[in-house]
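For this view, one protein chain was removed and the others were kept in their places.
We just call them A and B in the order they show up, numbering each chain from 1.
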Amino acid sequence: MATITSSASIPAARARISRSERLAPAVFILPAVLVVLFISIFPLILSLFLSLSRLRFQAGGLEVQFVGLDNYRKLLLGNEQKVLFGVLGEPSLFGWAILACVAASLGLVIYRTARRQSVGAIIGRLLASVVLLGLTYLIAATLFAPEGRPGTLVVTMLYVAVGITLQYLIGLGLALLCAQPLPGRRFFRVVFLLPMMITPVGVGYLFRMLADTNKGPLEPLWIALGMQDFAWSNNAWGARVAVMIGDIWQWTPFMFIVLLAAIEAQEVEPVEAAIVDGAGSFDIFRHITLPAILPVSTTLILIRMIEAFKIIDLPNILTNGGPGTATETLTLYAYRIWRALDIGGSAAIAYILLFLVTFIAMLYVRTLRNRLGTT
Amino acid sequence: MNPKKIASLAALSALILAACAAPPAAAPAQPAQPAQPAEQQPAAPGKKFAGVTVNAITFSGPQIAEPMQRRGKEFSEMTGATINVVTVPFADLYQKILNDFATGTNSFDVIVFAPQWMVDYIEPGYLEDLTDRVKADSDLQWDDIGLFFRDFSATYNGRIYTIPLDGDFQMVYYRTDIAKELGLQPPKTWDDYIAFAKAVSEKKLTTDDGKPVYGSCIAKKKAAQSYWMITSVASAFIQSQGTGQGAFFDLETFKPLYNNEAFARALEVYKETTQFGPPDEINLDVGDTRGLWTAGQCALTIDWGDIGTLAIEEGSKAKDKTGAVILPGSKQVLDRKTGKLVDCTPELCPHAIDGVNHAPFAAFGGWSGAINKASKPEVKDAAFAYLSYMNQPAQSNVDVTIGKTGFNPYRVSQFKNLDNWLKAGMSEQAAKDYLGAIEASLNSPNMVLDLRIPQNQYYQGIVLDGAIAKFLAGEQDLAATMKEIEDGWEQKTEELGRDKQLAAYRSTLGVQK
Partner (left out) sequence: MRSFFRSSSPLKPSPFRMLVSYLILGFWAFLILFPLYWLFITAFKLPAAVNNGPFYIPFVDFQPSLHAWEYVLGEVGNDTIRLFTNTVGVSLISATLALVVGSGAAYALTRFRFHPKVGTILVFIGCVVLAIVLTALGAPWPLSVAVGIALFVVSLFTLARRFKRALGNSDIAFWLISQRILPPVAVVIPIYIAFQQLRLLDTWAALIITYVATNLPIVVWLMRDYFANIPYELEESAQIDGASRFRIFNQIVLPLSVPGLVATFLFVLVFCWNEYLLALFLTNARAQTMPLAVVAQNATRGPQWWYMSVLVLIMIVPVIAMAIVLERYIARGLLVGAVKG
């Protein structure tokens, strides 16, 4: 399957290029591409098809009835609308301020593009801006509005944003500390990895045990604070915070270990030279360590972002998405209706997620990652 | 240089090939390991089902799988058939079985499942009709099985499809010691229930290690058992004329019965009980409420028969203090023509006791066994004999008294005979209480059959459960909740075909056209 034509273009490799050498690029990349193609493209297209249809179980197999965009219509406009988008309210002053800031910066980007670049680039950026502005409005009108209530879409984005930010910062901090020549650091390194090793479902149940304020380990603390009549699980934000704590606990190790490996892999001479020159540790971090780990960081954030958008186990086990719809994420929602045999609807949610994440990931790759000078 | 490159190229492709080739080669080696403790029985020649292998599926965990494996072993020794019990996590059992049937994989001959799902399996023709086999099998003592389980639970459209192994319906449990202390009677109506809970709650009782005792603990967690609990409350207000009346839809128009004064009252009761419950009640599932019960922290709860056997387990603080009654009733019921709540009259509530209409709810339906239609004839025979063996009184009357199994009584002989229960560790008073409530429920002609129409999981697990969760969390008011349920159900009905759904609904209730 010659989907990819390749040409080796290595500056210094002009010497003698044998036949196998010319084939090398293909040999390196094709196995991966073929395996992914084999396993991914068929489900991808089939589930797109499922999202446009309704499944019925009949004698001798499945009856697939094509319903066009009906599954999407139900989600975006029908009974399910409130689950997905939440309840929109009039944004507060703060909400408007955020909206205004985003609108202004997008305007600036488009203005700059308009002066320098082609029509295609302008249209692309306009479209991206419209989607971004829409998402910002949704956030402002649900999270930053007294009357509003976030739906699964915004809740998912909230988990992703807060989770990744904190995981990255904590992971980086711990990695920097662990990279120091401290006695006993090996102990910390292994300990810090542990949460990642537990099956996600196990982490969910572990946190359900810990968060039980009646028979869990925090019960005495809870009573000492005079909160025996307060249940975090009754409160929308209490429940969301519980989910986020679990998520941070579980996934900080991922950030930690990759960043640690990146810090340890960096070259030592510049650091030594800087120390000899009398640079402070913050300067060393900013000018030497940070640039060295930035490429890995951007990758890390992208991978974690894609994974984090699929968050399901923690909300599913801690609260089943409750109270009400407060902690429900897109994937959990898709899973719940999938179990109830609404396979088309579930596929439609998955595709909405696919569009959203692809959009955000592309935006991220185009703006941040490429600007930071990686491929 | 060249040969080397080619060699490494070959090595790489060999690896990739190995990726595909090696595992399948490894896989067939698998069956050599003892996959299940019950299998690997050498086929004894001469026995009735020698050489026949029956693959059964149920959910993991000791409740159902343990007796299936234990009885499977005995059955193998008797008949020479091999019984393989495959288990998957409970939450995914329904989908797993359906997928297997629908794609024609047919890995399973026997399914032990919740009969609530059976219409989804029967309608496409996946399940074997067992009517004739049941009639021909006298060892089964079919007439000893509770009327409800025989005629409604195991039956669809007048044909028998499942063999009951377990009797599931909900009851109210109360703490006999607290009732005595406060001079309270076990609740007869839902108003009594609230009064009981309130009285306990106001007393601010504590357990001997200083933990609070709550007036009422109901599993109200979203996407767990909450939608059965609300139905247990609502059924007394909605169904009054016997099982055949149904408690979910109108029998003529298939309009939902969940948007009227009766359901509104049920919702009010349901929400009111939250005040007397643990602070995190809306995040508790039955596992949690059962834990609270055995820790002595609840004065009332709604649950299946399991509490009776759990309360006598080691370490339980509710031992010999657990009383059971039939689900509370109501003196007012729904007038289906007007949608209003009206007082009971002998015509309206023919089954009322002292003017109170009780409608015990057979939530979930009780684990039952069914046979795959696509299995080979000799396998079907062995499969039926196996299910029959487990169901026969000699076996089942012991199994239902074992706390570890999830089997609850479903045969008349099981609650007439106290011996097995006393042997299992119940006090005589507790056994009488427990079995009395079971008998009252089982004998009620007004038992409510759980919803079994195609895709009932969507009607209940998604629409009803979602609306109730939002109601309890205060995201929406009563009217909006009822409207959401009605709209969601109507939408699904339109999608699946109203006539088809209505026909299925009537068939499950045994209503002939």
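A few comments on the model shown:
Keep this in mind: contacts are C-beta pairs under 8 Å (C-beta built on N, C-alpha and C of every residue); 3 or more make two chains touch, one makes a residue touch a chain.
Just so it is clear, the model here is predicted, and its values are computed rather than measured.
The residue touching the chain not shown here, chosen from B:50, B:86 or B:195, is B:86. One chain is missing from the display, and on chain B it is touched by residues 1, 4-5, 8-9, 12, 15-16, 19-20, 22-24, 26-27, 30-31, 33-37, 57, 59-63, 84, 86-92, 96, 99, 103, 105, 107, 209, 285-288, 290-292, 294-295, 306, 310, 313-317, 406. Contacts to the hidden chain, counted on chain A, fall at residues 1-10, 12-13, 15-16, 18, 20-21, 24-25, 27-29, 31-33, 35-36, 38-47, 49-50, 64, 170, 173-174, 177-182, 185-202, 205-210, 215-220, 249, 254, 257-258, 260-262, 264-269, 271-272, 275-276, 292, 295-296, 299, 302-303, 306-307, 309-310, 312, 330-331, 334-335, 338, 343, 346-347, 350-351, 353-354, 357-358, 361-362, 365, 370, 374-375.
Just so it is clear, only the chains that are shown with their structure count from here on.
Each chain gets one centre point, the mean of its Cα atoms, and the points for chain A and chain B are 38 Å apart.
Chain B makes touch with chain A in their complex at residues 1-2, 5-6, 9, 12, 16, 19, 91-92, 94-95, 98, 101-104, 120, 123-126, 211-212, 221-224, 278-283, 291-292, 295, 297, 455, 457-458, 461-462, 466, 469-470, 472-475, 484, 487-488, 491, 495. Of all residues in chain A, those touching chain B in their complex are 18-21, 23-24, 27, 31, 35, 54, 57-62, 74, 78-79, 83, 149, 213-215, 228-234, 236, 239, 319-326, 336-342.
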